[in-house]
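Incomplete set of chains, arranged as in the complex.
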Amino acid sequence: MNGNELDDLIAIVEKICSTHHDRRHGDGHLLDRSSWQALEESGFTLVSVPEDAGGPGGTMQQAAAVLRAAGRVGLAAPLAETMWLAGWLLASSGVPVPRGPLTAAVAEPGEVNIVEVNEGWQIDGVVRRVPWAGAADTVVMLVRRRSDLLVVRLHPSEISLRPGRNLAGEWREDVVCRKVVLDRDRVTTAGPDVSARGFLNRATLSRVLAMSGAAEEVLSVAMRHADEREQFGRPLAKFQAVQHLIAQLAGETASVVVAGQAATLALEQESGPQATFAIAAAKASASESAGRIAAWGHQILGAMGFTTEHALHRSTSRLWAWRDEFGNERHHRLSIGHQALSTDPWNLIVGQENGRAEADQGVS
Amino acid sequence: MSLLQLSATTLPRSADALRSSVRGFLAEEREQGRYVPRCDNWLGGIDPEFSRRLGERGFLGLTWPRRYGGQERSPLERFAVTEELLAAGAPVAAHWVSDRQVGPNLLRFGSEDQKRTYLPGIACGQLLFCIGMSEPDSGSDLASVRTQATRAPGGWVVNGSKVWTSGAHVAQAMVALVRTTPEADRHDGLSQLIVDMAAAGVQVNPIRSIDGGHHFNEVVLQDVFVPDEHVLGRIGDGWRQVTSELAYERSGPERLMSTLPLLLEWCKRLRESSAPIDTAYADAVGQLVARCWTLRQMSLAVAAGLADGAMPATEAAMVKDLGAQFEREVIEVIRRHIDLEPDAGSDDPLTRLLAEAILHSPAFTLRGGTTEILRKIVASSLGAR
């Protein structure tokens, strides 16, 4: 699928969401059920989940394009969590993926304890700030037990939630399991391709992709405003200072878009250290850009963008929230820095394993 | 529809082998003490001998047809070679504009004769061009060029002067933007001529930069005769030729890598230190490496677009704007973290590289389109004008 086809895909998802957007419930305060249903009916909630696991199939790049589109419209629903995290975890572990909104989380060591009991499994612990936990039909949890990695499915009745929201009003609750006993079939050994690192990589990348869409939306809102509004008798777009802001906004936006695409390509090629590096670099760079994009967008919009009535804050508040989720720029910089200083930073940047290729003797 | 047309890409496997070759060449050069890595060496590192050796090994004119001395490699393979030369801080300035701009321009606009005359020499690193665009008082306003070419039998007589002409003191020829139709519109009256630097009436005066180096020149042209066969393309096409090359000129990895040798040297220093890595250093290195990775992906995406026949001039302008900021960021972040006072005469490579980088830094946001020009291009192409 080339760039144009991906653009078409993005346009379709945008169209669905803008047609079905539930304005009453939107704005992040509750799940946007109408958009969700429309997307689900069109098969967009499980892109890249293979058909034998209940999905429509599709490439990672297609899934990435859908997540970018969801970021543009500020979809108030756990699309990344369903398609890209829970769907992937289940499908990779041989479990069919159910319909409906899902979420997923990895339990940090020590956070959640799981033991075998007579009836099946007993799970106990708290996982902090699980995205959309209160909106999910199933919470899929990746838990380590000795040397095993287990995929646990929890239903809303089995957990309690401690409230939490991100700056965009999206649900980020703590999931509390108090000695919950589950049937055997609710716990599966994770598939061979699944790891906590792999989960976090996907989660991190999902926020880069979402930010790339939100950034594009800020750019487009800002451009429209600059075009339509006048000040001192001239359209804003005529002011050199506004032109500079728009150009800078566009540059940073492009950097987030390309970072998301490039990290997706890297993950598509392999899920090892090169992908981990690329995703960390993309998130570090995108999180840094996100703050600038939000600030410049608001600067162009002026006081108007500062009200809940204007659409701008739906994108900027998501940028502010997502830049910190699954590691802010410092978090990823530290890991990149340690990686770069234990090997050759230039090889990391160009994606070259040391000694990957023999010198080409064919030159000249 | 997307406002921006960029798609990330990866280099072909064939680039890996070429990359290894150029690394081998560079290692050999360093081992033999033939060069010392420097910052901004694609401007400051003028070493015709190095350029010649590079040409001999087939690293110049990489994408050009074999019949003109090229290697018929893909632009993305060339990308790998270019970035390796830059990361290594190699002295590539002598041939830089010949290989990056003059060759491709000759291929697109030149006559068959011109191609046969000049391209093989450039590709083997023996023929060095310079480019005469800016003029005194023209600033960023290229269309205000006043150097005048007057019709004469069999050619043109040129009068005027060019400034900021890098490498003019080592070049054998110059592609000069001149005004061939004085009464025409600002853009339509411009043409590009190939001027023999040895011709009568050409005088090169050095302009010394604040780092003490001689990179730039003033080139004074006094009644210089240029025969008709040295007109590039058609008379009156100068503006179109010049602007069409901007995406090539602006998006290359050199637009973000001028200070990379400083970063790599600092990392080396930290790696070789026996002390455990302070989180502040890891943070700083991570910041720069992450940003470099992203901007390289952008530069690569533009290169891929160009290779596919698109003309992503807006995106190239963005890469250059962000790249120049990054080149400065490298300096600022590193200098804060090292307890060294920059000194261009120091024996310590890090101290010297830092000094070089700082003294070259003002140019990053001026050359190849100032920040102001680039942002105008971007905003304007998005509809804000």
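As written, the chains take the letters A and B, and residue 1 is the first residue of each chain.
Throughout what follows, contacts are C-beta pairs under 8 Å (C-beta built on N, C-alpha and C of every residue); 3 or more make two chains touch, one makes a residue touch a chain.
Everything quoted here is computed from the prediction, not taken from an experiment.
A single instance of every chain kind is placed in view; the whole complex contains them as A x2, B x2.
As a convention for this text, only the chains that are shown with their structure count from here on.
In whole angstrom, the spacing between the mean C-alpha positions of chain A and chain B is 38.
Every residue of chain B that touches chain A in the complex is listed here, in rising order: 1-11, 13-14, 16-21, 23-24, 56-59, 71, 80, 83, 87, 260, 263-264, 267, 270-271, 277, 279, 281-287, 289-298, 301, 314-315, 318, 321-322, 372, 374-380, 382-385.
Residues of chain A touching chain B in their complex: 2-3, 6-7, 10-11, 216, 219-220, 223, 226-227, 237-238, 240, 242-244, 246-248, 250-255, 257-259, 261-262, 264-265, 269, 277-278, 280-282, 284-286, 288, 329-330, 332-338, 340-342, 345-346, 348-352, 356-364.
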